[in-house]
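The complex is shown incomplete by one protein chain, all other protein chains being positioned as in the whole.
Let's look at chain A:
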Amino acid sequence: MSTASVPLPNWISYGVLPVLNLLVAFFISGLVVWSIGENPFQALKLLIEGALGRGEAIGFTLFYTTSFIFTGLSVAVAFHAGLFNIGSEGQAYVGGLGAALVALALDHYVPWYVTMPFAVIGAALFGAAWAFIPAWLQAKRGSHVVITTIMFNFIAAALMVYLLVNVFIVPGKMAPETRTFLPGGQLPKLDWLMALFGMKLGPAPFNVSFIIALVMCYLVWLLIWRSKLGYEMRTLGISPSAAVYAGIPYSRTVIIAMLISGGLAGMMALNPVMGASARLQVEFVAGAGFVGIAVSLMGRSHPLGIVFAAFLFGILYQGGADLSFEMPNITREMIVVIQGLVILFAGALEYMFRPAVVRIYQTLSGK
C-alpha cells in the first residue's frame, strides 16, 4: 500500500529508476574495490576502457551481448506467460548440439549462408525439445517449472559431457570437443560492420548471430504484442482466471510458450559454437542462461529493454575480464561479485528506491 499504488510517469519508471539502481550498484561495487585497497575510479576507467576502448574490446562486448540477448528473450517470453524458466542455461547447452549436428553435416558441402538457416532451426529445435518435458510436466501434472527446469540444467550438463567425451570426441585427441567446423559451418565475423564505424574487430568473435539476435528481438516483439498467441500468453500470465473465462487453453499455451522460450535459448548456442570457437565444447554456455534472467528482469521483459540490459552485462563481462587482468588484486571472483550487485539492485531490489522517488516526485511537482 502507501506509495506502491501511486502512479509515476513512464520516464521515471523506465528511465530514472533503473539508472538510479545502476548507480547505487556501482557505488557499492566502488566501496568493495576501495576496501581491498584499489582506486575505484581507476577501476571504473579500466572497466569501461576494457569494454569499449578499442574495436576489439567492443567486438568482445558485443559478442557477449549477443548471447545475453538470446537468453534474455528466452526468459522474457516464458515470463509473459507467467512461467519462470530458469532452464535457459541447459536449453542453450542442448541447443548447441542441434547447431553442431547441422554444421558437422553440411560444412563440407555448402557455404555458410546455406548452413545458417538450418543451424538456426536445429539449435532452436534442440533447445525447445529440452524445454518440452518441463513444460509438459507443468501443463499436465502441475510440477513447478522452476524446479524441473533447474533439474534439467543438471541433466543437460551431464548429457553433453557424456556425448562429447564418448561420441563426438575426435579420436586420438584429449579435449572433449567436436572437430573444428569448416568455413561452411561457421558464422562469419562482422568486421565489415565495425569497419563502417572506422573500427577494427581484430580477433574478437563478434559475428552474424548478432544480427540473428536482433531479428529475434523484432519477432518476439511481434509475437508478444501483435499476435493472437502473444495475447493469449499475456492473458494467462497476468490473470489465469480471465484466461479460463476467455477459453484460452492452459496446457497448450504453457507448452507453446516454453517451446518458444527453449528455442530462443537454444539459438544462443549459434554465437559461441558457430560464431566463435567453430566447434562444440563443454560448458560453452558459461552462465549466459542465468545472466539472461537478470537481463530479462532489468529489461522489463521488453525486447528493447533486453538489448540495453544485455549490452550492459556485455560491458561488465568484457570490461570485468580486462579489469581483473590489469588489476590483479581484483580477481575474477570479484567481478562476479560486482555483476551480482548489479543483478541485486537492478533486478531483485528494483522497487527499493521507489517510495523515496515517489516522495521527491510529489514534492517537486508541487503536490
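We adopt the following convention: contacts are C-beta pairs under 8 Å (C-beta built on N, C-alpha and C of every residue); 3 or more make two chains touch, one makes a residue touch a chain; residues count from 1.
The rule is simple: contacts and distances are computed from a predicted model.
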Identity of the absent chain, which is to be given by its UniProt protein name, from "1,2-phenylacetyl-CoA epoxidase subunit A", "Succinate dehydrogenase cytochrome b subunit", "Simple sugar transport system ATP-binding protein" or "NAD(P)/FAD-dependent oxidoreductase": "Simple sugar transport system ATP-binding protein"
Residue among A:Glu38, A:Glu89, A:Glu177 or A:Glu232 that touches the chain left out of view: A:Glu232
Identified contact with the non-displayed chain, of A:Tyr218, A:Tyr245, A:Phe325 or A:Tyr351: A:Tyr245
Footprint left on chain A by the chain that the document does not show: 1-3, 5-7, 222, 226-229, 231-232, 234-235, 238-239, 241-242, 244-249, 359, 362, 367
